[in-house]
Each structure stands twice: as C-alpha cells, then as structure tokens.
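With one protein chain removed, the remaining protein chains of the complex are shown where they sit.
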Amino acid sequence: MALFESVFAMLYQFGDTFAFLVISCAGLAVIFGMMGVINLAHGEFIMCGAYVAASTARAGLPLPLAILAGALVAGVVGMVVERLVIRHLYHRPLDSIIATWGISLIATQGVLIVLGSTMQGVGTPLGSIDVGDRSYSLYRLVLMACALGLLGGLYLLFYHSRFGVIARATIQKPQMAHALGVNTGRMYGLTFGLGAALAGLAGGLYAPTMTMVPTMGSTFIVESFVTVVVGGADIFVGAAPAATILALIKAGLTAWYGQLFGQIGLLVTVILVIRILPGGLSGWLKGTTR
Amino acid sequence: MISSETAPRSRTRSLLARLEGPQTMGRGPAFWVAAAVAVAAAAAYPLMADAWTVGNAAYFLIWTFMAMGLGIVWGYAGALSFGQTAFFGLAGYAYGVITLNLGAAYGLTVLALVLAVAIGGLFALVIGYFMFYGRIQGVFIGIVTLSVTLVLETFMAQTAGPQWRIGEARLNGFNGMSGMPPLTLPWFGGDIVLYPGPSLYYLLLGLVVVCYLCLRIMLNSPFGNVLVAIRENPHRVGMLGYDVRLYQTLAFAIGGAFAALSGALYTAWGQYITPSSMGLTSAALPIVWVAVGGRRDITATLIGTIVVLAGFQTLTIYGSQYALVVMGALLLVTVLVAPQGLVLGAMTLLGQIFKRGKS
C-alpha cells in the first residue's frame, strides 16, 4: 500500500506539471508554433480568460460554462487583435515581438486602471481525496484530464477536420491556398483567434487555483514558450513529448532538490535541447521515422 | 586594397575612410557637420541644465552601449538576442565584486570596469560559440539567450544568505548588491570620484562618441559587410567560403561586450545591481529601444535609444498611471506606421528630401 501511495504521489506531481505545461502552451503552440508569431501577449490572453471566467462564475454562471466563456471572450479579443495589428506583421515575425509587447503593456495596465489592482477569485471546486495519509485536490486531476483532452482535441481538429487541413495549408503555402479559393485572411484570423481562445481556456481552467491580478499571465509565459520551443516546429508531434520530458525533469528536480532546481533545471533543459536538437523534438522524431 | 608597403599614415586614412560606407547612413560634409553640431550641443548641455538633468542624461547614455551592441547582433548580423541582459548583469556583478574586494584607489575601478567588460564579452563568446556552432538559428537564438538570462536571474535572486560571498562582496540575493564605489579616476592631488554629474556625463559622452565611430569603422570594414551578407543570405555567404558561424559568434561576443559595458557602468552609476536587471521585463527593454529607433543602422539605434528612454521617463513623470498604456500604444503605432523604426524612418525621409533638393 505504501508503494502505491508513493507511486500515486509521484504520478500526481508529474501529471500536475504536465497539465500545467500542456494547458498553458496550447494557445502559444498554435500562434507561435504554427503561425510563427512571437506572441508576448500570450499571458494577457490567459489573464483575460481568467478574469472573464472568474467574474462570470461569481455572477452565477456554472464554472464549466464560465471557463468556456473566458475562452470565448479571449478568442474574440484575439480575432480583433489579429485584424487590427497582427495581420500587418506576418512577414515580419520579429516586429510582432514589439507589437505584442505593446499589447501586453496596454492590457495589464489597462486592466489595472479599469478593474483595480486585484480581483476576488473563485474558490477551487471539488474538494480533495485522500490517498493513504495524504490528500490531493480533485480539481487538479480534472486539469490533467483536460490537458489530455486538449491534446487529443487539437490533433483531431488540425488533422481530421476540414478547418484544420485548410488552416495548415493556408499557413504553409498562403499563395497556393489563396489560388485554390481559400479566404486566407479569414483563416489567419480564425487560427489566431483559436490560439487566443486556447490561452483564454488556460486562464479559465487555472483561475480557480490562482491569485487574480493583472500581471498573472506572466507566470505562464516562460513555461509555455519553453514547451513550444522544445516541441519544435510541428506542435502536434512535439508538444506532448516535450511536455512529458519537461514535466519529468521539473517534477523530479522539484521533488528531490526543491523548487529552485526545478525552475533552473527547466531552463537548462531547454538550452540543451535546442543545442542538441535544433529542430526541436518534433524535428528529431520525424527525422528518425523517415 | 592596401598594398603591403602601406605607410601607417595611409592605413589610418583608409580606416578613417571607413567611417562612411554602405552599412551606415550619413555621409558627406553635411552629415559630419550635423554630427559635430550634435556632439557640441551635447557637450554644451551641462552648462545650461541643472545637476539632476545632467546626471539623468548620463544615465541615458549608459544604456546606449547595450543598445548599440544589440544593434550589431540583431540589426546587422540578424540574430535576435533576447538575453543581452545576461551579459549586462554579469558585468554589473563583476564590477561590484571586483571593486568591493580591491577598493577604489589607484584607478582600480577602471581596471574593474575593463575586467567586467572582458568577463561579459567572454561569456557572450562562449554562449555564441555554443549557439552558432550548434547551428541554432532564428527565433531559437532568442529563446536560448532568454533562458540564459532567466537562469542567471533565478540563481542570483536566492543568494541572500551570508554563504554567498566572493571575498568581501556579498551577492545579497534579490535585494541586490550595493556599496561598490563609483568610477574613480586617479589624479594629481586627489582622486576624481565620478558621481552622476557633469564629469561622469563628459566621460560617457566621450565613450559614446568613440564607440560609435569605432563601430562605424567596423561595420564598413569587410567584417561588417560579411555580417550584413549573412543577415541577408547565410547560405550564399557560406558558399563563398566564409565561416558563417565564426562571424556570427564574433558579432555576438562584441554585442555582449557592449551590453557588459552598460552593465558595469550602470552598477558604478547607481552603486547598485540587482537580479531583476536580468529578468524578463529588463530583457525586453533593449529590444524595444532598438526596434523603435531602427535596428538596421547604428546611428538610428543610438538616437532612438536616447529618445525612447527620455520619452518613457517623461511619460512616467507626467502620465501617472496612463504612462504604461501610452508606451504600449506608441510601440504599436511604431511597428505599424514606421516598420523600419522611427528614427531610421525619419532619417530616410530626410535623406530623400535632401537629395530631391539637390537635384
């Protein structure tokens, strides 16, 4: 029984980190991994989703719906931002850094001015379960399931739906897609909106577990960039193994050496992976299967 | 080409000729007269400004080195480094550790400055070697450099305990290291302590002018031409027999050394250095300055950095809470309206008007 307990404890920690990496990187994987837009406002889309989810939940909407509302609003905001700003920057990826940094400044400070420096959160639902002499948050198990669902859903969407095929075609060969009659502008807008909505979903999912402040997005941004980059260009092949490896390293180091080593270990892993596998994990996986 | 029996004088002349060239904007007497007027105006500035304004202007000048360094790495060599602050911070701490151990007598602070720049530059050389010889490209360079600076920040932030000391110098964790002496020049009849004020301002102004001119010469030399060629098409440059990796690594080391110069000067200026100067926000700032000014020309980078620094500070003073919102909006407008950068755009416009006037 003791063995089961400690195995469960380890799996739980791993799953917790894995879920955090997957959920927080999903939106960025679409926007940065697929579209090549370096979106420094990723954290602010997350914040947007979290704020909407928390306020609608407090207004009486059931939490799952509130989370979806957060994703929806973030997605709409994302499409507006794409139309006004990002659309002009597709051929200038490095300028998108400046633009999204600007958006991020406006969003955090704007929220601070309009809504104040903090917002009351929603409590974590579902309570806890006991395994042996330790107790675990049930909601965290839900988050792990959400992470797996998210990976599966994105795979189905991009590889087995008409939208996904057209979106990938548009982003890889815009002229060709255009010539074949695809409304490429609309596809870019939808894809960016999807990425923003996924970021909003991350915010909504984590809103019940976190402090609600305008700068809350910044705690996600490093981890999400790191996961996407380690995953490499093809996010659907790379993201899951990347999150797995990073979660193993981070959870392991945190368990044995404390949080500091977990943080530093994560960053060092990224540096080493990029050095050894410049194409990221997906490039390597594809290379070996070819 | 210079023949083998070239006299030193003509070699100097050919070096000076490289002050102008295809890689830098501005040529001909009109430009140099304007530049001289600008330097003269900058030199006369302390005569009419109060002590704070002069010290503050010196503070702006400190950051221009990091910006020019990033201009070389990003604008000319085409590798976006998101982690110039790593070299900035390392050199800042190096200056602190060395001066706290050696003291300020005999011009040792100047030695500390030189050593700090060397340490920062060497570290950049190592990181550059690691990246470019590992064939890391494009946005991945940004991620690796950002990771490096974040590792340094995370590590330094927890060094508060008394066990984290190098000789006399306590690293002092997140609160930052302080108590190091300002730059001190040995002089007859007593050291000159360069507190922020006219003397430090003149020293920095001189340093900026020298660095700027040297960079112009370097950029218009064959080395600079190859860098630009690599930015435009690395494969073709490789085919022509150049070792692309070597050029990129050297450019990165030079950029890192300039960031290190900023870091050491900043530490001497404020007698303080903190891990958060290597954090995410600090790391993004140089990119903003360079991009807003214009990254593809060293003059635009230099002017742009000072304009942005002064502009943002003014906004913070008078804009109260709205300062950050206005800054964000300015960045957006810049990217959308003047994609080359505000200063570079203005300079191009001026050049066109000037030409049209001539013809």
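For reference, chains read A and B in written order, and residue numbers begin at 1 within each chain.
FYI, a contact is a pair of C-beta atoms (placed from the backbone, for glycine too) under 8 Å apart; a residue touches a chain by one contact, two chains touch by 3 or more.
Everything that follows uses one rule, which is that contacts and distances are computed from a predicted model.
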Undepicted complex member, UniProt protein name, chosen from "Esterase", "Urea ABC transporter substrate-binding protein", "ATP synthase F1 subunit delta" or "NADH-quinone oxidoreductase subunit M": "Urea ABC transporter substrate-binding protein"
Contact partner of the left-out chain, one of A:39, A:96 or A:109: A:109
Option touching the unshown chain, where A:9, A:61 or A:182 are the choices: A:9
Touch with the omitted chain, as defined above, among B:26, B:75, B:89 or B:176: B:176
Option touching the unshown chain, where B:31, B:45, B:129 or B:195 are the choices: B:195
Touching residues on chain A - with respect to the absent chain: 9, 12-13, 16-17, 20, 109, 112-113, 116-124, 126-128, 130, 133-140, 208-213, 215-216, 218-219, 251, 254-255, 258-260, 262-263
Where the unshown chain meets chain B, residue by residue: 50-53, 55-56, 59, 154, 157-158, 160-162, 170, 172-176, 178-179, 195-196, 270-272, 274, 276-277, 281, 313, 316-318, 320-321, 323-324
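Here is the rule we use: only the chains that are shown with their structure count from here on.
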Of all residues in chain A, those that touch chain B in their complex: 36, 38, 40, 85, 88-89, 92-95, 97-99, 101-110, 112-113, 218, 221-222, 225-226, 229, 260, 263-264, 267-268, 270-271, 274-276, 278
Sites on chain B touched by chain A in the complex: 74, 80, 130-131, 134-137, 139-140, 142-144, 146-148, 150-151, 154-155, 158, 280, 284, 287-288, 291-292, 321-322, 324-325, 327-332, 334-336, 339
